[in-house]
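Before I ask anything, here is the structure I am working with.
With one protein chain withheld, the remaining protein chains of the complex are depicted in position.
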Amino acid sequence: MSGELIVFIVLAIISVAAATGLLTSRNAVYAALFLIINFATVAVMYLMLNAPFLAIIQISVYAGAIMVLFLFVIMLLGAERLNGEVLSKDLKWQRPLAGGLGVLLLIQAAYVFVSRFGASPVAPDLIKSGPMEIGMKLFNSYLLPFEVTSVLLLVAIIGAVVLTREK
Amino acid sequence: MQLFYISPILFPLLGLLINATLGKRLGERAIGAVASLMVIAAFIVSAMVFSQVGALPEGTSAIPVDLGIPWIQVGTLTVPFGLQLDALSATMMLIVTGVGALIHIYSIGYMHGDPRFQRFFVYLNLFIASMLVLVMSNNFLLMFVGWELVGLCSYLLIGFWFNNIKNAEAGRKAFVVNRIGDVGFILAIMAIFVAFGTLTFTDVFSKVATFGVNAPIIVGITLLLFVGATGKSAQIPLFVWLPDAMAGPTPVSALIHAATMVTAGIYMMTRAHVLFAAAPDTQTVVAVVGALTAFVAGSVALTQNDIKKVLAYSTISQLGFMVAAAGLGAYVASVFHLATHAFFKALLFLAAGSVIHGMEHLSHSKHGAHGDHKEPIDPQDMRNMGGLRTKMPVTFIVFLIGSLALAGIFPLAGFWSKDEIIVAALSKNILVFVLLGITAVFTAFYVGRQLVMVFFGKPRTEDAAHAAESSPLMTIPLIILAVLSAIGGALNLPGVGSLGNWLAPVLGEAEAEAFQIGVAGFFTVLSIAALAGAWALYRNAYAKADDKDPLQKLGPLYTFIKRAWFIDAIYKDVVVKLFYAACSFLARVFDIGGIDGVVNGAGTLVQKASGGLRKAQNGFVRSYGLMMLVGVVVIVAWFVYSAGAR
Amino acid sequence: MNTISPYILLSAVLFTMGVIGFLTRRNAIMIFMSVELMLNSANLAFVAFAHQWGQLDGQMFVFFVMAVAAAEVAVGLALIVTVFRTKQSANVDELNQLKG
Partner (left out) sequence: MAPILLFFLKSVALIIIALAGFAYTTLLERRFIARLQARIGPNRAGPQGFLQPVADGLKLIVKESITPAQADKVIYFLAPMIAVIPALIVFAVIPFGSDPIFSLMGDLNIGVLYILAILSIGVYGSALAGWSSNNKYASLGGLRASAQMISYELALGLSLVAVVLMASSASLNDIVKYQQPGNILGWLIFRQPIAAIIFAICAMAELARAPFDLVEAEQELTAGFLTEYGGMKFALFYMSEYVKMIAMSALFATFFLGGWSGPFVNEVPVLSLVYFAIKVVIGLLIIVWVRATLPRFRYDKLMSFGWKALLPIGLANVMLTALLIVLGVY
């Protein structure tokens, strides 16, 4: 077993454990912290997958901005207690069905991914993916999506401001 | 270098942009200066293009300009943004930008003080750019773009003083009537694509020969093209918009409705002369329609009292001459007359504008600029004028030169160009010859009538008595145009035929009609006689403004002619009413019954169906999510299955 | 490692967990976090594929997904705050007025 595989296995275990924690925790703050751990492990995997730029962005966007926002809102609303997770009567059948379908989806996805793509070897000539290369790609091939994204963010800003403004 | 060739179009567009964006801050002088300078720049470039065309080596007819910009690529159709710079388009460019520049300068004086001064120059610049697109394009579709754009400008400028509902209606009329012609043009373009598989001039013309003479498709195409030309160049039956178009400011009448835009139809037919040459049947139709138009409009011009209406009908009449010439295959004569007509008709319109300006001098000194107030008397009605010869000497002289040129008096420009057309008619089609001959006499008569009514006798109103000469900004362009009208005949003197030689690479070596001294002399004598007759009839006709016209002795015929042969009335009472009836039928039966029924039925169906489906909408976000998951699982399963099957 | 299968497998597992979380939790904040988990697992797959093919395009997708996620969180949390103000709860099952 190569060193990378060992690292991967450790990370994967942490990652799945954190996701399980997210799913089962009764406290929103804990859930958020589990999710952060999950994101951090994924960030490390990005490093292993030759995407250092994305790894850093993952930390600063997901951990540094998105999850802080989640925590902030949870704390602000005092909504961390998730007791009384009782389903409405209409939705009793929901949980087992969701679980079953989820497992089905997992099997499908694993089958498709591994059978279709997983076997192909990794391309030997790895491109550099530093900020320079990402930037060149972003502002050449992906200029339109980039601009559209900026508009999307603007819309999100306006939406958030309008929604939370006191009447 | 390619930019150089597009620059005549770009300059006016630049002026348009500057004036449209910064115009509010610039003030009148700067706006006028920017607009005029841009057109002058376009003129200079056009002159350079003209000289380059002249310097082309033997055997090439056009400057090769490949912009390398495909405009439309659909299937086998490729329409480029391409320019055709040959002798014909270079001549047109010179006329458009040259006359255009003069009229821009004139307009600075004429539109002074108008609240929409800025907008006027924006429109004028847009017009120049559009007209250049029309004449410079190398394919029918781009030409059509210019064609529509000049139509738009014409509409905007006719209705420029839209505060008065009549002006707005005149603009709308011009627009609608032109659209009818445009339908012909666009159908022609489609037919050309069907027949030739391309829209580029050179490609189309090179393939014409394979169809043979009077092939139905070619006749159809040329007839449709001619329908387009009748709309834009105001021929029977679509000429009714042009007299109403006089509602626009006078420089507009001069530029668009006399010198340039209305000649677009003639330019188009000349450009497509290869097609027309392959369809002699169409040519006969064209020649007869042109001659008829010339005759009808010339007769109507005899009876008009509005100084601009006279000129408008005269313009239609002269356009008829050009169209007839094109129909006769005398394209050089047609273009020759187009050029000289551009000079003297622009001159006449501008001089008429100067007269109107002078007539408004009294009330302007009291009230302000055009358009924004009711004139106490109609400043355009010739019965209100009289004796302006002494009040406005410069205007009088240039008007006189223009009139005589129009009447075809030797040696002014009109004499040479008109004579060439008449000679061509004599040898080719006697009916056309007779009609054009009578029209020539009419022309001299109404010109004489107009001169007498406006400039001779005594002032018949207060306004005429207090008329004053216009500013140099207006008179200098007039003088330049007067000089051109006087010597314009030199373009294509008989025996020299310089214009013919010049256009030969495009139009082919035309067998020059021999100058027939007999014909020329005959018509000169007739014209002078008609002028003298007008002098005799009208010298003492109008003592007061509301005196009767001497021609009223003709009785019903006078009314018939004065109402423009009742063509407008026929359109209004027959064509429009029929159209309304058809529309109302379609609206009641097809729209409400058929289409609405289908639409409402679909709506009801959806309503019923959604009423049933609504129950699935239980309001729980997660059950929606679950449905999505079911969908995902099923779709992925399908993919896995189908991939496995492959 | 000369193959990306483990990453893809992990991505599939995480995605499924996100789906299950999304469908079984009632709290809007938790649902949101599950969505983030799903997005993140998709990102992981993208990066892995980018690695496999030696092309940057997969990474670009992740870039845009992150931007979209950020926008989504901004609006979503604003919605949650608004809902919480009126309902004193972030329970999505109580927000079922929009039904047929």
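Order of writing sets the labels: A, B and C. Residues in every chain begin at 1.
Definition applied: a contact is a pair of C-beta atoms (placed from the backbone, for glycine too) under 8 Å apart; a residue touches a chain by one contact, two chains touch by 3 or more.
Keep in mind that this is a model prediction, so the values were computed, not measured.
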Original post:
In the intact complex, which of the presented chains make contact with the chain not displayed?
Top reply: A
Original post:
Of A:Ala19, A:Met45, A:Ile59 or A:Leu138, which sits in contact with the chain we cannot see?
Top reply: A:Ile59
**OP:** Among A:Ile6, A:Met75, A:Val103 or A:Val162, choose the residue that contacts the chain missing from this document, as touch is defined above.
**Re:** A:Met75
Subject >> Chain not shown, touching residues in chain A >> reply: 27, 29-30, 33, 36, 52-53, 56-57, 59-60, 63-65, 68-69, 71-72, 75-76, 80, 130-132
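Convention: only the chains that are shown with their structure count from here on.
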Subject >> Separation of mean Cα positions, chain C and chain B [Å, integer] >> reply: 64
Original post:
Which residue numbers or ranges of chain C touch two or more of the other chains?
Top reply: 19, 23-24, 26, 93, 96
Subject >> chain B residues counted as touching two or more neighbouring chains >> reply: 618, 620, 622, 626, 629
**OP:** Note which residues of chain B are touching chain C in the complex, please.
**Re:** 613-622, 625-626, 629
Subject >> Residues of chain A defined as touching chain B within the complex >> reply: 88, 90-91, 94, 97-98, 101-102, 104-105, 108-109, 111-112, 116
Original post:
Any idea which chain C residues touch chain B in the complex?
Top reply: 19, 22-24, 26, 31, 92-93, 95-100
